[in-house]
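Sharing a structure here in structure tokens format.
The complex appears here without one of its protein chains, the remainder shown in place.
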Amino acid sequence: MTDQSYNFAYLDEQTKRMIRRAILKAVAVPGYQVPFASREMPMPYGWGTGGVQVTAACLMPEDVLKVIDQGADDTTNAVSIRKFFQRTAGVATTEATSEATIIQTRHRIPEQALTAGQILVYQVPIPEPLRFLEPRETETRKMHSLEEYGLMHVKLYEDIARHGSIATAYAYPVKVEGRYVMDPSPIPKFDNPKLSDSPALQLFGAGREQRIYAVPPFTRVVSLDFDDHPFDPSKAPHDCDLCGASESYLDEVITDDSGGRMFVCSDTDFCRTRREAGHAGRLGEAQFSSKKIANSFEGICPPTGDEA
Amino acid sequence: MYVAVKGGERAIDNAHAFLAEERRGDPAIPELGTAQIREQLRLSVNRVMAEGSLYDPDLAALGIKQSRGDLIEAVFLIRAYRTTLPRFGASRPVDTGKMTCTRRISATFKDAPGGQILGPTFDYTHRLLDFKLLADGQTPPAAATAPANESPLPHITGFLDRDGLIQPETGNAETPPDLTREPMELPAPRALRLQALTRGDEGFILSLAYSTQRGYGRTHAFVGELRIGTVAVEMEIPELGFAVEVGEIELTECETVNQFTGSKTEPPQFTRGYGLTFGQTERKAIAMSLVDRALRWRELGEDDTGAPAQDEEFVLMHADNVQATGFLEHIKLPHYVDFQSELELIRKLRTEAIAARTEAAE
Partner (left out) sequence: MTATLSGGFRDAPTQSARAFRAILDALSRPGTIQTLSGPVTPPAPLSQAAGTLLLTLADATTPLHLAGDLDTPAVRDWLTFHSGAPLVGAGDAAFAVGTWDALLPLSRFFIGTSEYPDRAATLIVEMQDLSPNGARLSGPGIDGHAFLSLPEVTAFAANHRLSPLGFDCFLTAGDRLAGLPRSTRVEAA
């Protein structure tokens, strides 16, 4: 049920119009960061206020919303943002990637390929890919305008000289349609290939930094690299211990005091779907229900011996 | 067998219940009312109003109660509420020259028309804990003060103005940009800088101001005048064709007088820094005026010494404590996807480095 004391999707109409105009300009100039007058939201800066404002400006009553953080629907901040939209927009929510029309995400792109009807909204902490090389906005803005990205290439090249490979594992910079260098938000570089030529619309919102940018569907997104050091989106050489998937991004979980560990899909919907389809990994079994009560707020429950 | 579990929603609900219980504290102790906060913790209320950019003592008191006295959290509550308020229009600029002053001091002139008014200040209290306040307080006897000076007190810097000894501040009819409605664009005009400073974190502005006094962008500041009091807020009503008073607010205004030996573009004269804040918030207003003056190096043709307080982008982008605290505290959110990718990278780099070393040794 929608809370009647708020406007639909919380934001007032004037604010929504301002954000909508910024989104459209972002779509028209793929990869360029459009400044927008980010509002103070009832949740802290750095906790998804940019993504929340973009989602709020896009939501319509018929939408089905999915919210993930670290790939999981049940991380506390994902729960909190989902509740916010249930309360203020009354929209239906889902954990199934395929059922969602809008997916707000922090740090992951779902494993399951997105489709043409979907919008993926990223929460972005630092939208400027050049920020850690040049802290001044006045300077980085000039660099983008002149398409002067030498600094970034020097940084990546120094990595190779020092470490033998590029030492950036997440928030790996990309170039959009051959023009703007863009920060894909702190997704693991494993997810980078999914940015390119997606049938879905990808929108990026940075609330504190007051920027919105976009990758329209079917847009070329290339991870920066060198001919002799091509981009490598590799991940841990393991299979999921719960569902056995070999191609998904994994979280590492420490399971006991003696350093035992297991690897599980970071995308909880993907893992659950596989287990429900009968797949099982090294330590899991096909699981047909997740109604297990836990005392911790999320995670993996070890064998207790009292399973019915 | 291991299974995936859920419980995020329940954990959040439980945490909220726990928080409410902690907020109340020992139920045997009477609950604190927001009127008590408003009246007896007024300097906290003032800070929350100043940094929350909303003049409403009752709501600020509520914010302080709800936040368990965490003033930055209270500022955040006020800001989030403020953004939802419809805007009916803009007031006329307040006239601080017509302020009814409860306090007014100058460090540059021993006396001036209107005199020095000490007002309710900690300045000359001996900082000794007053154990009498531990006991249930009695109403203190009324202070022997002259009745508030209702006639307007001239601005002290006006005397220097008259002799052409201080750089004149000319009025500007342009509507200043609204920091809360437009994205920050740099370089910022002074009006925008002052907006950012007045709602900036008191601690941050204080430290920056202090750094200028210790030589990081020194501006040789004296407090030309510090005044605290109430001013009328007036709004132009187009249908009436004149302005009507819609209320009264308490403000602190500080003008510093800064020695200035001249530059390539400006003659030797005094210059000023300006601070204006909601409520009695004089530490903030003084600090603001020092930082304002330090940021004016460019327009006065001074050298950029590389001092933090001279660096507009550094100051403006980091002064806001609601932004800063949000981003600082977000690192406690789960980052295990990023961390996992770092873990893999470090493992890979280590393996390669160790292999290279072994090879070299052979």
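Just a few scattered comments:
Order of writing sets the labels: A and B. Residues in every chain begin at 1.
As a working rule, contacts are C-beta pairs under 8 Å (C-beta built on N, C-alpha and C of every residue); 3 or more make two chains touch, one makes a residue touch a chain.
None of the values given here were measured: they were computed from a predicted structure.
In the full complex, the chain left out of view touches A. The chain that is not drawn here is touched, among residues A:Arg17, A:Arg162 or A:Arg261, by A:Arg17. Residue-level contact of chain A with the missing chain is found at 7-9, 13-14, 16-18, 20-30, 32, 34-35, 57-62, 116, 141-142, 144-146, 177, 179-180, 199, 201, 214-220.
One rule holds in what follows: only the chains that are shown with their structure count from here on.
Chain A and chain B have CA centres that are 35 Å apart. Residues 1-12, 76, 79-80, 82-84, 86, 180-187, 313, 317, 322-323, 325-330, 333-338, 340-345, 348-349, 352 of chain B touch chain A in their complex.
Within the complex formed with chain B, the residues of chain A that make contact are 12, 15, 35-42, 44-47, 49, 69-71, 74-80, 83, 106-108, 125, 136-138, 163-165, 167, 169-171, 186-190, 208, 210, 234-236, 241-242, 249-252, 255, 262, 264, 266, 268, 271-272, 283-285, 287, 290, 292-303, 307.
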